[in-house]
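For this depiction, one protein chain was excluded, whereas all remaining protein chains were kept in their positions.
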Amino acid sequence: MIEGVPLRFRIPEPPARPGERADFSYIVVPPAGSARRPEIETDPSEMRDLAYSLIRVLDDDGSATGPWIPELEPDALYHGLRAMVMTRTYDDRMLMAQRQGKTSFYMRCTGEEAIAVGHALELDRDDMFFPTYRNQGWLIARRWPLVEMMCQVFSNEKDRLHGRQMPIMYSAREVGFFSISGNLGTQFIQAVGWAMASAIKGDTRIASGMVGEGTTAEADFHNALTFATTYQAPVILNIVNNQWAISTFQGIAGGNQSTFAARAIGHGIPALRVDGNDYLAVIAATRWAAQRARANLGPTVIEWLTYRAAAHSTSDDPSRYRPADEWKSWPLGDPIERLKNHLIARGDWSEEQHRDLVADVDREVLAAARDAESYGTLLDGRVASAKSIFEDVYKDMPPHLQRQRRQMEDER
Amino acid sequence: MIEGVPLRFRIPEPPARPGERADFSYIVVPPAGSARRPEIETDPSEMRDLAYSLIRVLDDDGSATGPWIPELEPDALYHGLRAMVMTRTYDDRMLMAQRQGKTSFYMRCTGEEAIAVGHALELDRDDMFFPTYRNQGWLIARRWPLVEMMCQVFSNEKDRLHGRQMPIMYSAREVGFFSISGNLGTQFIQAVGWAMASAIKGDTRIASGMVGEGTTAEADFHNALTFATTYQAPVILNIVNNQWAISTFQGIAGGNQSTFAARAIGHGIPALRVDGNDYLAVIAATRWAAQRARANLGPTVIEWLTYRAAAHSTSDDPSRYRPADEWKSWPLGDPIERLKNHLIARGDWSEEQHRDLVADVDREVLAAARDAESYGTLLDGRVASAKSIFEDVYKDMPPHLQRQRRQMEDER
Amino acid sequence: MTTMAMNAAIRSAIDVMMERDDNVVVFGEDIGYFGGVFRCTEGLQAKYGSERVFDAPIAEGGIVGAAVGMGAYGLRPVIEIQFADYVYPGLDQLISEAARLRYRSSAEFTAPLTVRMPCGGGIHGGQTHSQSPESLFTHVCGLITVIPSNPYDAKGLLIASIEDDDPVIFLEPKRLYNGPFDGHHDKPVVPWAGHPLGEVPDGYYRVELGSAAIRRPGDDLTVLAYGTMVYVAEAAAEETGIDAEIIDLRTLLPLDTDTIEASVAKTGRCVIVHEATRTSGFGAELSATVQELCFYHLEAPIERVTGWDTPYPHAQEWDYFPGPARVGAAYRRVIAA
Partner (left out) sequence: MTTMAMNAAIRSAIDVMMERDDNVVVFGEDIGYFGGVFRCTEGLQAKYGSERVFDAPIAEGGIVGAAVGMGAYGLRPVIEIQFADYVYPGLDQLISEAARLRYRSSAEFTAPLTVRMPCGGGIHGGQTHSQSPESLFTHVCGLITVIPSNPYDAKGLLIASIEDDDPVIFLEPKRLYNGPFDGHHDKPVVPWAGHPLGEVPDGYYRVELGSAAIRRPGDDLTVLAYGTMVYVAEAAAEETGIDAEIIDLRTLLPLDTDTIEASVAKTGRCVIVHEATRTSGFGAELSATVQELCFYHLEAPIERVTGWDTPYPHAQEWDYFPGPARVGAAYRRVIAA
């Protein structure tokens, strides 16, 4: 018996703090192409290893390799690249707008563009996506008008959400993008419920939900996995492991003891762990999981390994809690660069074409911003009317809200 | 692409309903002694198989076999047997009292006695146990007075909980038994918090929490695993898989897709899956997990495989949802019979001695019941005073409660 | 017309709606094959199949969350929380999601769920089977809160709730499932058979949300009550001989302030009765509203008779439960004031 040893309390610490050298030795990067690709019919118990490996298609030279290479038209690749570039450009423009006071708040997804863009382009138009606040790439990939997005960010007169939601909390049913909640994790189980409903109705549409690695600790993450497995719901449950949750590194969510993909194992759900900065891997893994769901083979969990290159939000200053240049050491690189290099390596693209693309996208984003600003911004106060805040609380406005609305008008 | 296939909604069904033949083919019973016993220092990633195997020590002939045989004095075995017999006798007596209206409610643990009894006798006196309502065996094993237990069940004048709690919701700090909550799962994370506190203080005490397999679906189950792994808390997290949660079989909690022990894998916590009707296996697995915790090796999850032989509670009639004789087909037998046979096989016990024990225990329980009833029962209304309900809401009674207490007295 | 107990009336409402609308699905803990611990869904799985009536894992947050997703898809989930005391793990999904989905998406997505839950005491359930959390829901804009007091209303209100396009919290006073209960726990149980409100049409009908019912017209004082307390209020009127006008609110939000105002304007006196703890209970809102609407009519202070501000005790249940004696004492005080 080992007794009488004083217990110790251990708190996981990130490998590097400000002033220290970035250290990603905890990220093991296997060669591209090394992860196996089981048939989608494989029993989940036969593929637990995939929760610990890393699916990668693009190698350091930009060539695609291994069993996960997805069949894709060059056009599709080009569209993905353009959407990623557009997403980053959009983010930079909106960040600037926030600095100018045109909006109260903004969140970028820099470095993570491949995930939402690839996911959006691979799923079907009628599927439903339950996104996070870092999935603007989906909207851009699906060509939801930039002006619509910006009007929401500016909370202006043309904002379809009537200024009710904070910036970036989009809702875009036409492109299968569920209304974003400010509460973490709540939509993961909703995605499962939506998928259950689709199965109940004998429909063919599937759902996909996304959370950050920090959010895996929330109750609704567990609810989602339990309901997904019990009812074998046609849903993809994505975990974007970008290493940070505001100032908290992934070890605080339990990431030092296991991969996040492995959370699925105990529920008997197959899990893939995927290089989220590898656009081809994103397409391939999404396709595999979607095929399983559509074939009545049930849910799949995907952990996307990536890095949050920018601040958490405009309210955040990451240099207070991590090395300012950590991003430069991130071993999985930049998704845009990697896809660009791949296209170049294939002979389908050139540095010059890329420069043109960037310039072109820049112009498009700028034009959209001008257009959107013409409908007002938070700064100039051209926002939805005060009395509109009483609408949509209920389908029909109950008497007490009518009274309150009258009172508001009387007291102006 | 497999598309256009209508989705199907699948709801797990138990193998047999009333009128059908009991069917436990889903329970795989490996031979006793076949599960390996890793050293406690083994890395969790090296023992994932134990979440899918079944640790058994006692074979069908009552002999102990394999690497998990615990060292135990014959006296300790005798004490365990006696506590199990006492637990069952106590349950039967209290059931009768409920039928007589002496209490409003009762819950038996028939068939599951080995788990709480063995756990109680193996852990240290100063450890803290966060129990379920089916863990009365702990109190009996630790010789908490039967009369105390019964006075709580009768809600009588001597009830230490002053009639505030429903019957069986004991609290017994002296024997390391935390106050039972009526809300499922809430205490699992509390056990982790208690263990974290012990580690923070450099103490040597550990915690143990228990939930039913149905309760693994609750949020606090996930909270417990996340906090336990992140802070490597010295805690044992037990899942009693007795196949049923009221009328709902284990498949609805996700048990058809995986074992419950395996829930731990994704959190990087070692898990044991144990024959819960095998007293020696209970002792051995508890010891192994406690040693890990005391040696600063972190948490362990244990799934105890057992069967809820009786009704869920006195409000329940299981013949409405499962074959009335299902218990008879349960492949892991009766824990009392199995330990008895083992003692007989060892030559330490006989049928006659056992009959004497049962008679002796019967007398003791009956005497205690008489004693307890002398302090009143719910039937005769000799319960704690009405005004005592205002005490212990806060440490010091605030003015509004004093006013309400006065009002209660005025209006009598 | 058939005589139905309240749980049977609830079952009948669900049955009618499942028949009429394929999008109605029902799930919750133990509600499938078994039919629910209070038998409110008995026979429905056999009738509609386990794809539309099914057991759920023990995860109230998951149950509500999945229902929100289903509602967004286009279904009308009717879910059961086994006891109102267990709704708290589901509160985040109710407050942060169901209640605000329409608003935050400008009606792109909605959550037309009905969340049924047994509430209230009187069955020796102790602190975890007796709670009345209604006031919490009424503080959450976007939710509708309903609480019937008899089989007829239960069915009509539940049908209206399921048809409503917003999330409805449907509280079922469990002590009323088998009969009206006036707090005289030592008297024999009275069944619904024989009570006029136990007569329930077999088919479809609605009792509109947002309208109260006057259960007993009277001139001396107005009593605002709901659920079990309606019968306690009636018993107290009978026992004190005070001519109370007893209003059964039926829907707490939106509240039928017209009926309340008219009554208090007439009587000038008001007693509010509920079983929930007093501080910040729904009685507070009622009291504030009455004094705002009827200040110049009030001849006596408004009184609240409620559960005490303690957890619901097990052995002292009848000292906690606001019975006819306590309610009658309040009537007398308010009349004497």
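In this document, chain identifiers A, B and C correspond to the written order of the chains, with residue numbering beginning at 1 in each.
The rule is short, and it goes like this: a contact is a pair of C-beta atoms (placed from the backbone, for glycine too) under 8 Å apart; a residue touches a chain by one contact, two chains touch by 3 or more.
What you are looking at is a predicted structure, and each value in this text was computed from that prediction instead of being measured.
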Touching residue (missing chain; options A:50, A:169 or A:239): A:169
Touching the absent chain when the full complex is considered, from B:140, B:196 or B:386: B:196
Among B:171, B:319, B:350 or B:385, the residue in touch with the chain that has been omitted: B:171
Candidate in contact with the missing chain, chosen from C:41, C:82, C:110 or C:277: C:277
Subunit A, residues in touch with the chain not shown (by the definition above): 9, 11, 13, 17, 104-105, 155, 159, 162-167, 169, 181-185, 214-215, 217-219, 245-248, 252-254, 315, 320-321, 378, 383-386, 388-390, 393, 400-401, 404, 408, 411
Touching residues (missing chain, whole complex) on subunit B: 128, 130, 160-162, 164-165, 169, 171-173, 178-179, 181, 183, 186-198, 200-201, 207, 219-220, 222-224, 226-227, 230, 392-395, 398-400
For subunit C, the residues touching the chain missing from this view: 61, 85, 88-89, 91-92, 95-96, 100, 103-104, 127-128, 135-136, 138-142, 253, 276-277, 279-285, 287-289, 291-292, 295, 298, 300-304, 309-311
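The working rule: only the chains that are shown with their structure count from here on.
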Maximum centroid distance from subunit C, chain identifier (CA atoms): A
Averaged-CA centre spacing for the pair subunit C and subunit B, given as whole angstrom: 35
Chain centre separation in whole Å, for subunit C relative to subunit A (CA means): 41
Junction residues of subunit A, two or more chains touched: 196, 198, 200-201, 219-220, 222-223, 226, 230
In subunit C, residues with contacts to at least two other chains: 51, 56-57, 59, 61-62, 89
